[in-house]
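Before anything else, here's the structure in question.
Removed from the display is one protein chain of the complex; every other protein chain stays in position.
Presenting chain A:
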Amino acid sequence: MCDRVNIRHTKERCFALVLRASLLICAGTLIFLLGSIFVKGIGAISLQFLFMPAMEFGKSGGVFYQILGSMLMVLVAAALVVPLAIGTSLFQYAFNTRTSIGYLLEQSLYALNAIPSITYGIFGLIFFVNFLNTGISWFVGSMILAIMMLPTTTLSTYQAMVAIPKIYHENAAALGLSKSQIIWRVTLPQSFHGIVTGSLIGLARAIGETAPIMFIATAFSGVSVPKSLVEPVSTLPTHILELAQQSTDPQALQNAWGASLILVLLVSGFSLLALFARSRLTGRGQK
């Protein structure tokens, strides 16, 4: 009897020990990751780095046009995707009467979410650059990023619509509002936080993507502000890629760390905004 308790007790101690150890390993790895990005990145960043164009193939100078190119591309992508996401979720929420179509739409969005990012790049290369003959263009990059953002934004908007308490609609209908009035007055304002959160999460993901845009939208050097829709831009992720490939050169590596830190800060900025939007904009009475 005493022995069995002892065995159980020992097992318990081992279990606790293993759990603690694995948490420590995880935390250690993750702290190392964040730490090395910050420590190495801070060393490379200066005002000059932020506001100078890249020189000598990125080895000196800054990343001004890369930041500009990245922001331009994702913001245009967001502008493209938001109307589409609202329309699609509105269709699913208010107008679709057939379960089969709803199911198809939902599964398609999840499939879109599952497609690896490199495949979007190949699709863009085939469909836009070669089939529609646009050439390398930042606007094509924006469209591809918009397609990548579509599932996140749509699902977030749709879930916000579903979460609106039923009584809101019933009250509005009892007051004699027509269906389109209900949509304008109740559905859209009450699901606004979902639209904002969804597109911010989409933005945070899109700005860090390299694989979808590296064939179709970017050039490494000699690019400044684009003057038309069909010019390449330079972006932070593709810039880091080029610099990482010259990793034996300490100067290039340092600039890559600097660019990485800026990219991580931009991503975190969008994620924090999304958290903030979720807590502040959620409609009263449905938190």
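Please note the rule applied: a residue touches a chain if its C-beta (ideal position, glycine included) is under 8 Å from a C-beta of that chain, and two chains touch if they have at least 3 such contacts; residues count from 1.
In this text, contacts and distances are computed from a predicted model.
Think of the chain that is not pictured: of "Sarcosine oxidase subunit delta", "Malonate decarboxylase alpha subunit", "Acyl carrier protein" or "Phosphate transport system permease protein", UniProt labels it "Phosphate transport system permease protein". Of the listed residues A:T210, A:S234 or A:T282, the one in contact with the hidden chain in the full complex is A:T210.
Contact with the chain that does not appear here is found for just one residue of A:L50, A:I126, A:V162 or A:L175, A:I126. Checked against the full complex, the candidates A:Y65, A:W138 or A:W257 give a single residue touching the omitted chain, namely A:W257.
Interface residues of chain A with the unshown chain, by the touch rule above, are 8-9, 11-12, 14-16, 18-20, 22-23, 25-26, 29-30, 33-34, 36-37, 40, 83-88, 90-92, 94-96, 104-105, 107-119, 121-123, 125-127, 130, 147, 150, 154, 179-180, 183, 204-205, 207-211, 214-215, 237, 240-241, 244-245, 247, 253, 256-257, 260, 263-264, 267-268, 271.
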